[in-house]
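This report concerns only the one structure given below.
All protein chains of the complex are present and in place, except for one that has been dropped.
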Amino acid sequence: MIENLHLQRFNKLLVVNRGEIAVRIIRACHELGIGTVAVYSDADRNALHVRYADEAYHIGPSPARESYLVIEKLLDVAKQSGATAVHPGYGFLAERQAFAQACYDAGLVFVGPHPRAIHIMGDKQMARDAVIAAGVPVVPGTEPGLDDEEMIAAAEEIGFPLLVKASAGGGGKGMRPVHDPAELPGALAGARREAESAFGDGRVYLEKLITHARHIEIQVLADSHGNVIHLGERECSLQRRHQKLLEESPSIFVDESLRARMGAVAVAAAKAVDYISAGTVEFLVDREKNFYFLEMNTRLQVEHPVTELVTNVDIVQEMLRIARGRPLKFKQEDVRMEGWAIECRVNAEDPFSNFMPATGRISTLRVPTGPGVRIDTGVYEGAEISPFYDSMISKLICYGKNRAEAIMRMRRALAEYHIMGVQTNIPFHQHIMETPRFLGGTFDTQFVENEFSMKDLDARDEMEAAVIAAIMAHRQGEYLGQMVAPGERDTSNWKWLSRWERLKR
Amino acid sequence: MIENLHLQRFNKLLVVNRGEIAVRIIRACHELGIGTVAVYSDADRNALHVRYADEAYHIGPSPARESYLVIEKLLDVAKQSGATAVHPGYGFLAERQAFAQACYDAGLVFVGPHPRAIHIMGDKQMARDAVIAAGVPVVPGTEPGLDDEEMIAAAEEIGFPLLVKASAGGGGKGMRPVHDPAELPGALAGARREAESAFGDGRVYLEKLITHARHIEIQVLADSHGNVIHLGERECSLQRRHQKLLEESPSIFVDESLRARMGAVAVAAAKAVDYISAGTVEFLVDREKNFYFLEMNTRLQVEHPVTELVTNVDIVQEMLRIARGRPLKFKQEDVRMEGWAIECRVNAEDPFSNFMPATGRISTLRVPTGPGVRIDTGVYEGAEISPFYDSMISKLICYGKNRAEAIMRMRRALAEYHIMGVQTNIPFHQHIMETPRFLGGTFDTQFVENEFSMKDLDARDEMEAAVIAAIMAHRQGEYLGQMVAPGERDTSNWKWLSRWERLKR
Amino acid sequence: MKYIVTINGNEYTIDIDGDGQIFVNDEHIDADLQNLGDGGLVSLLVDRRSYEAAVHNHERDQWQVLLGGEIYDAFVQDERAYRLAKARGEQEDDTGIVPTKAPMPGVVVRVPVAEGEAVTKGQTLVILESMKMENELKATRDGVVLEVKVSAGDSVDKDAALVVIGDEAS
Partner (left out) sequence: MKYIVTINGNEYTIDIDGDGQIFVNDEHIDADLQNLGDGGLVSLLVDRRSYEAAVHNHERDQWQVLLGGEIYDAFVQDERAYRLAKARGEQEDDTGIVPTKAPMPGVVVRVPVAEGEAVTKGQTLVILESMKMENELKATRDGVVLEVKVSAGDSVDKDAALVVIGDEAS
């Protein structure tokens, strides 16, 4: 099964990504003594991944389709630089079969699974068929491509509520919940239209709607020698518009027995596609702890650090070792979860205005430090947050002996984290850290959207805020007063400058 | 033994320190839900410990003897603020019996040992007597106060080389190595003079000089219920002028059996003075792995984080729990060391000019982030490094699965750490991380002073440095050329300003 | 100098005298505000309690204070401006011609309102796609749509005016 893979010792690796994940990969390479080659668009000349890599190649304009997504340019950089391996990170080309295949065809080690595994898991129906054959439980549903009558008949069998989903879908597009048989025909038509316009593929299918579901996923590691293990679960139920916002490991909802069962199923799913490298099997878990295969992400996951902290396994280093053809150094029984880790995704968006994405220049950046705090970041003071790329600009991960300690550390780390010049969702995470439902662990995937509000907390420090505003306005008034003093302005630019500099200190 | 201690639940704690250790303690309090009161001198209004505390009290001018060392002022803050416990950190008043006593007399919980333990361990001879009685091995030597003839007779017995040491000494003052009997009388006279002028106490004593010794210390935790355990060792042999520069845990030199023996002895030493709280027993270890009691530090140690990372015990939180009268939640057999941690002390000093202390304003601060990196710091962008306080401005601590990984992480973290505006010893640590003797672990306490040079490495990137200097000079020349263009200057200040701003981007 | 600061409808009278002494609703407080760098980060000690906050001068009299994870929209007027406004019964927010601007560059997905249509505060005026997300831009006041400047599919720059709301009379 591995004959057609190029697994070999490599000493120079090309990272075809940007932002925090490019930095993460470059750091892992430094730690293993592997040389690193970065690529950058116009927007990213001063980015951390460019500065931390050994070499950096410019690959074009800021829009990703003209730079980070242009396969020929990337392969050309590999050739020019002499890099013999490629890490795709997540997003961009990470789950494009064509890219993985192009790497293999060019004789490069692709740090990830075989293109065939990417292909199968990238297609909802093929993935479903493959894992069902391996005995993995899936959400009851139909295959795509049925006509309306067949759908309506199938719906009876599945039962309501159910979901109409786009076959080519993702990100919630073409998805419709249906609670009553009467709504079904309209929902089918609507979903088809949306899917057609979004993906150019109007096929839809039905799935049982799991209510009060939690999103829990299993991290898998598979080497090229047939060893497949799992590193326990991550709880990712805190989402908004199908975007994860906060993840933790372990899950407060998962006990030893459930973990063992879900882990075994995730390993079986990976084996079903001869998986190699790190991957994630996502499940929906209902209140009765029944779990259903959702999809497998055939790449490194944004939230991998929480697993790293509780298992003490460096997942990115392991991916690199596996790509070098090495067998896993540890077995399932060696994996121990200890302590608790929580990750808050820091996004450039305004939590006080419906999470509107925000752009701007980071004028001031103060990162939290101290015990139990890890930050994976791609931004820096002076960075321009442009609309070209993802709004996730950094990840704050806190570790504690138990969940309570991890939460307390996250609270204080969030309070220490200052990003000025662009709005972030840090206040959202601060609110979450005070929310009884989060503290008690009794949330599901609907919680953030339906039951959480940024207005839940008291305006405890209103007087202090008023004092700050008044003093700032007062100082500005004094400063402006000096500026417009008659006859003084022309000769006093230098004085003004020094005064202004002092004010800014 | 604990009747006269005030151990009780407290909800507000006064931190009578500054810098990174004050921040460290405040963070631990946040994590335990304990309110915090900071104190600050004129120099420290904007310091992190003031900003992170719940309350902050100004206590006077910048010199410590007029602020951080004035016991009455500190007790007054406790009274005003309603704080019922006091944490002294390290340095300043941490090992002053009088301060601990004053806290007890004022009805405050002192987070540390009983004043009597501080007193005994603070006096070299009393400490020696106390631990000898408990069966702790000490460096062979004399008691202080002998006259020259007695000293010379005793020297015969101890054997050469030996050390003349000041009874009241510290920091290497009044210390003289003697390799030959003929040098002894002169060394005695010199040491007496130095000790008299430095400490007002001319008494000296003799100690066998342990050659090729390593400085290895054991972290101890003792609760008020008689439970005393140790958290393994720290290797602190990398020193300069008796100042530790880099510490690690575990020590490459210590095996299970030596750890168990040293640990048992350290626990015995602590028990000998009815020790309570966190403390450190320092040993010299010779090449044959004989170990000798050096002293006990009756306080939190600068280098405590390396132990925290390998044992997963939060030492500062434990100190607070112990001070609240709680019994230790774990036993000796529960303590497990896993992985490897290294701490580099970042000092404001110039490693290229004989480690001359440096002052200045931190104009730019970029801290390393990512997996396995912890920073404990008291500084911030804009901070003025003044000559009033210690030159240690932060601690960079890296953790890895093993020593090699910890070193690789430290290398990349050091490369990412940028402090501008004041010189630091970061380049020293970068050199150490490339030094075969450090990598091999075959160093002793003399290594840095006698066998290490900042010039050992090649000037690998000389051409690149030349290019940087030339381009910077070129840009400055162009900029200055524009500045002095005749007739333009008066009207173009604004243009100049915007140009300069652009240059700085 | 006397200021009236309004937050969430609550008014604070804050007097800063010549010596920098500060009185809140005539009560003296011990306040010390320090700028930390030039990005609007400040440290406030008020009666010894310590706060770190981020301040942003939104526009003219509008100050936004981010403190402890909460955002406080503060409207700061000096005494004279406050009295004048009071006398005129002015309500800044709900009058005037208000253009809805693009908060970032993006592509217009939909404009669910038409010119001449009456809208209420909070009603969605434009759906803008940016950074892989669809964002609803809402009316900040009741009024009438005076002008729709874009249509679905248009690429717009940051701060481009998209829809203009005003009084029917304007």
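In this document, chain identifiers A, B and C correspond to the written order of the chains, with residue numbering beginning at 1 in each.
Simple rule for what comes next: contacts are C-beta pairs under 8 Å (C-beta built on N, C-alpha and C of every residue); 3 or more make two chains touch, one makes a residue touch a chain.
Everything quoted here is computed from the prediction, not taken from an experiment.
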Please identify which of the visible chains the hidden chain touches across the whole complex.
A, B
Of B:A153, B:A404 or B:V467, the residue touching the omitted chain is B:V467
Selected from B:A106, B:M420 or B:L439 as touching the chain missing from the view:
B:M420
Looking at B:G35, B:P137, B:P161 or B:P357, which residue reaches the missing chain?
B:P357
Residue positions on chain A contacting the omitted chain are 38, 45-46, 50-57, 81, 380-382
Just the residue numbers, please: which parts of chain B touch the chain that's not shown?
171, 241, 348, 352, 354, 356-359, 363-364, 366, 387, 389-391, 414-415, 418, 420-421, 426-427, 430-431, 434, 457, 459-474, 476-477, 503-505
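The rule we apply is simple: only the chains that are shown with their structure count from here on.
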Select the chain whose centre, defined as the mean of its C-alpha atoms, is least distant from the mean of all protein C-alpha atoms.
A
Hey, how far is the Cα centre of chain A from the one of chain B, in Å?
39
Provide the C-alpha centroid distance between chain B and chain C, rounded to the nearest whole angstrom.
48
CA centroids of chain A and chain C: separation to the nearest Å works out as 32
Which chain B residues touch at least two other chains?
52, 380-382
Residues of chain C that touch two or more other chains sit at 37, 49, 52
